[in-house]
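Only a single protein chain was left out; the remaining protein chains are all shown in position.
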Amino acid sequence: MNRIEVENLNVYFDEAHILKDVNIKIPNNTVTSLIGPSGCGKSTFIRTLNRMNDLISGFRKEGSIFLDGNEIYEPSVDVVELRKKVGMVFQKPNPFPKSIFDNVAYGLKVHGINDKDVVEERVEESLKSAALWEEVKDKLDKSAMGLSGGQQQRLCIARTIAIEPEVILMDEPCSALDPISTTKIEDLIHKLKKEYTIVIVTHNMQQATRVSKYTAFFLHGEIVESGRTEKLFMEPEDKRTEDYITGRFG
Amino acid sequence: MLFRFISPKTSQKIMKTVFWASGILTIIILIIIIGYILLEGMKVINLEFLLSNPVDSGREGGIFPMIISSLYVTLISGLVAAPLGVGAAVYLTEYSREGHVIKLIRFGAETLASIPSIVFGLFGLSFFVVFLGLGWSVLSGGLVLALMALPTIFKVAEVSIDAVPESYREGSLALGSTKWQTVYRVVLPAAAPGITTGIILGMARSISEAAAILFAVGAAITVPISIFDPGRPLPLHLYIMATEGISLENAYGTAAVLVIIVLIITIVTNTLVERYQKKMMGR
Partner (left out) sequence: MNNRLEEYLIEKGLFITAISSIIIILLIITFIFIEGFPAIESYGVLNFVFGSTWAPLKGDFGVLTMIVGTLGITFLALAMAVPLSLLCAIFMAEIAPSSMRRILKPVIETLAGIPSVVYGFFGLIILVPFMREQFGGTGFSMLTASVILTVMILPTIISVTVDSLRSVPYEYKEASLALGSTQWQTIRNVIFPAALPGVITGIILGMGRAIGETLAVIMVAGNVTQFPTSVMDPVRALTSNIALEMGYATGIHYNALFGTAIVLFFMIMILLVAANYLHYKKKVVIGGGYL
């Protein structure tokens, strides 16, 4: 089953043509990596999946994106509901200037879950799923700004899974982190894929091979090649893919 | 919490309406005030009103001496406050390192900006008029207004000098220029539009002030010739006309002239700022 299907997607910012005829299917409960050099459009692509690009003036798109068979850019679609289903973890950890507990509880509260016991339970569960519980359980009321970068990023993941999305988008989640924190996040991704469909943008090709089942290679706003990760890396069909993964540019 | 009982979607809709309403209300308030004053005032304003002397203490005639008085006090305040404000801004941004003196200077400027205008008025009376013996004159008035314009000019100049890229300074210093040459030939020209905006805003404050000069310029309705002559700037004239009920028509006319001045200043500073931002972005 495919959770997301993208058909002939073209994205423009004012006059700039950022994404060209992108077609991709993203299967359920797997990790899909998006790789490619800086400026290839992979971040723009991932942000169209939860309509975060709507915030940017001059954004315009053609083509269709289906989530569970429903076009997400239909006028009848509630962006807020969509983002609840499609969570996102950003490049730079961006916790709110609130306590650790309140950060995770935030999404629950905005979605109307106010029962104290339920909130506490879900916060604990989410922090456990994000492999952060042991490190923060004694300081839940402390500010999230006091955590290390890696802890902050896992907190952001906990915050995202607390509202039980179907899809988690990760936009280079490890690019601001040290190797040890990166390993922790990767372990976490392995654990999460059982329950969630994960799409991850990464500039680190080793990371793509480590975490993902499928990979798509973006170049100049197009998908050059996509398919099973080992196939794409071991026997790429396109010359440009081969050049990129062997480090000839990028 | 009220919002708990309303769905997020509904509260979003309600609040969006409330926000739009508040924005539009603010615009309406301005339109009502300006519109009313211009509408009534334009009936009175013509070249004769602007260029003739008041007759019968303002019941008839024009506001020529008031315009001249306003020009006098505003120019004096600009001439005195601009060098002080810009100099202080240059010192703070280019010559000093963070420290207690700097904090004190900033606090000084802030305090000066928050002193009520009527307190400036009392100071003007006791210091310029009496202590320095300048008497009721446009000079005394201009000097009081300079004190009020100073913090505005200082603050805007400081921000725009601070915005000059460090690379300009390095480039100039690397060519063997002295610090002052760098400031004078590179930094100040680059910051000029911002500094000009600051000076205009400072002088705008001077031209619209009445309370601070209440006890400093006198209230003469003759044209001041020398800076030691008393005068009656426009805002003061409006105050006297309105509170003493001398002539409603001429009060409207004076108010309209002041409003037009404010509108021109807003347009000029906005154009300057826009051009400045374009220039900085272009580089």
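We just call them A and B in the order they show up, numbering each chain from 1.
To be clear about the criterion, a residue touches a chain if its C-beta (ideal position, glycine included) is under 8 Å from a C-beta of that chain, and two chains touch if they have at least 3 such contacts.
Remember, predicted model here, so these are calculated numbers, not experimental data.
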Thinking of the whole complex, not just what is shown, which of B:Leu71, B:Leu112 or B:Ala220 touches the missing chain? B:Leu112
Given that one chain is not shown, which residue among A:Ile24, A:Met52 or A:Val136 touches it? A:Met52
Full-complex touch with the removed chain, picking from A:Ile24, A:Cys156, A:Leu188 or A:Ile245, is A:Cys156
Just to verify: which one of A:Tyr12, A:Tyr73, A:Phe96 or A:Trp133 makes contact with the chain not shown? A:Phe96
Contacts of chain B with the absent chain, listed as residue ranges: 3, 8-9, 11-12, 15-16, 18-23, 25-27, 29-30, 33-34, 36-37, 83-88, 90-92, 95-96, 104-105, 107-112, 114-123, 125-127, 131, 147, 150-151, 154, 178-180, 204, 207-211, 214-215, 235-236, 238-239, 242-243, 248, 251, 255, 258-259, 262-263, 265-267, 269-270
Where the unshown chain meets chain A, residue by residue: 50, 52, 55, 57, 80-85, 87-88, 90, 92, 94-99, 102, 106-107, 109-111, 141, 143, 145, 156, 159-160, 163
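By definition in this document, only the chains that are shown with their structure count from here on.
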Residues of chain B that touch chain A when the two form their complex: 4, 7-9
Under the definition above, what is the set of chain A residues touching chain B in their complex? 78, 80, 110-112, 114
